[in-house]
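Sharing a structure, written as structure tokens. Questions coming.
One protein chain omitted, others in place.
Which chain is which? They are A and B, in the order written, and residues in each are numbered from 1.
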Amino acid sequence: MLLLVEQILNGLQFGLLLFLLAAGLTLVFGIMDLVNLAHGSLYMMGAYFAATFVAWTGSFVLGAVLALGATLLLGMALEFTALRHLYGRDHLDHVLATFGLILFFNEAVRLIWGPAGLALPLPPWLSVPVQILPGIYYPAYRLAIIVVALLVALLLYLGVMRTRIGMLVRAGASNREMIGALGINIKLLYTLVFGLGAALAGLAGLMQAPILTVQIGMGENILILAFVVIVIGGIGSIRGAFLAAIFVGLIDTLGRAFLPNLLRQVLSSAAASTAAPALSSMLIYLLMAIVLVVRPEGLFPASRR
Amino acid sequence: MAEPLLRVEKLVRRFGGIIATDHVTLEVPRGELHAIIGPNGAGKTTLIGQLTGHLMPHSGSIHLAGRDISRLPAYRRSALGLARSFQITCLLADFTAADNVALAAQARAGHSFRFFGDARKERGLREAAMSALERVGLADRAGVVVSRLSHGEQRELELAVALATKPQLLLLDEPMAGLGITESARMVRLLSDLRKEVTIVLVEHDMEAVFALADRISVLVYGRVIASGTPDAIRQNEEVKRAYLGDQHVVVRHG
Partner (left out) sequence: MKSAFNVRHLVSVLLVAGLLLLPLYSHLTGNVFVLTLFTRIVILALAAASLNLIMGYGGMMSFGHAAYLGIGGYAVGILAQEGIGSGFVQFPVALAVSAFYALVIGALSLRTRGVYFIMITLAFAQMAYYVASGLARYGGDDGLTIYKRSDFAGLINPGNRVQFYYLCLACLLVVVFLIWRIVNSRFGLVVQGLRSNEQRMQAIGFPGTRYRLVCFVIAGTMCGLAGALLANNTDFVSPAVMYWTRSGDLMVMVILGGMGTLFGPVIGAVAYLVLEELLSQVTEYWALIMGPLLLLIVLFGRGGIMGLLGRLSRG
């Protein structure tokens, strides 16, 4: 019971991080029609920035805020120098160009921070367990991730649904010419949206940093999971990304935690311990395959026609 | 009464709350040139989509030569002898005119799981392609890549591709769209030739052409067939006049 609650919370926390990544990806794709593989690099940069700034300032919160700003700026700079030339091009061109950017970022990180990877220590006030239910404790930091990510998701939802910028963003997703006709500075809007996506990725990276090590290539595996989220949720849909991310986070975490034991009840112990790791890592891809068979356009497609 | 080549019964298709095709019933006997006209938004494209299999109807049925094709995918209908041309030119832009037509002939010649022989050197396919190109007057443009053909030539090529599948029924979705006066006249001559060989359903905005060519005309308004009959009968029909022909804007609009 205790383990189950803890694992559910872990799954929720992982799912929310996936959402932050997937939201940026799907925004950028929906509005600029750009496939950005280097999104995972921004996640990595967020983590490296955080590790560096926290060490410099000595304050976790200040460092995190600085890192967030830095990723935002980096994203906007990236859009300004490179990615805006890719708008309107083939998706294949996007894939290759941003693949090149990944190589670049990985190597740049190796050059600047070295190959070893960094640790981002938690401040004492975040590393204590909190009693969430009578007798059930959960790490304060993971709880904080859940709260922050939920807040961001809420802000994002309100921002897209209620504000003027959000209206433009939604209009852009369905009708690019219209924005131009409204006399909006479309280039600036795109740069801002990309920066926002980058900041979301950076936030996910910096929040994940104290839990895992900060290392080169850390953004790549989670980026592919974010793709799975988008495929399951339906491309271009923030709501779909949110639900699918939570779903994937839970399935992946719970699968890894409980599948080995479940298998042991059906298979011999040796066979179970051989099959379990492979099977539990396949779980979400199997889920994706099932979604593809049942609803190829995703569970919550953006268009409501 | 003999089974008509195309029989559409009580076809219904909705988009959300809007009924785009509202219990449409049509019969096209073999050998007829049947025109479908109607103002913009009348649901002509939706109807064509259901006939060709790009859209599935919500209810009702479509029979081709007595066979129920209402649920078949587009490629199966094509194999049964239903060919179409597209309103917006839809060709293999990076292939030559001859290749476009030869592929249609190839589709007629059984499955294409042949991996080794050079298909461009198959006499049968090339000859079928050339004869279809000759039919529409494009024989001298056979080796030209589609994207370099003029708009009028592309419209003609659309026809040649449809003909090369040896159809029983030809569905033409606004074949005159975007053509100039001379090109339009050529197309009308071509169609009046073709109608001797094949049954045609023609969706067209060019009223002059429609009334010159059609044996019968059905008028579609708001997804419903409000009248169906010979050109003369349609000209006299009060409801049609009110709903459609009185609208000078549409009659004048062509080219």
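As a convention for this text, a contact is a pair of C-beta atoms (placed from the backbone, for glycine too) under 8 Å apart; a residue touches a chain by one contact, two chains touch by 3 or more.
Quick caveat: nothing in here was measured; it's all calculated off a predicted structure.
Novice: So one chain is hidden, and I want to know which residue out of A:I8, A:I251 or A:M288 touches that hidden chain in the complete assembly.
Specialist: A:M288
Novice: Which of these touches the unseen chain: A:T57, A:N106 or A:T213?
Specialist: Of the listed residues, the one touching the omitted chain is A:N106.
Novice: Applying the definition given at the start, please give the residues of chain A touching the unseen chain.
Specialist: 29, 35, 82, 85-86, 89, 91-93, 95-97, 99-108, 110-111, 220-221, 224, 227-228, 230-231, 235, 273-274, 277-279, 281-282, 285, 288-289, 292-293, 296
Novice: Tell me which stretches of chain B touch the chain missing from the display.
Specialist: Given the touch definition above, chain B has residues 52, 54, 73-76, 78-79, 83-84, 86, 90-95, 99, 102-104, 106-108, 112-120, 122, 161, 164-165 touching the missing chain.
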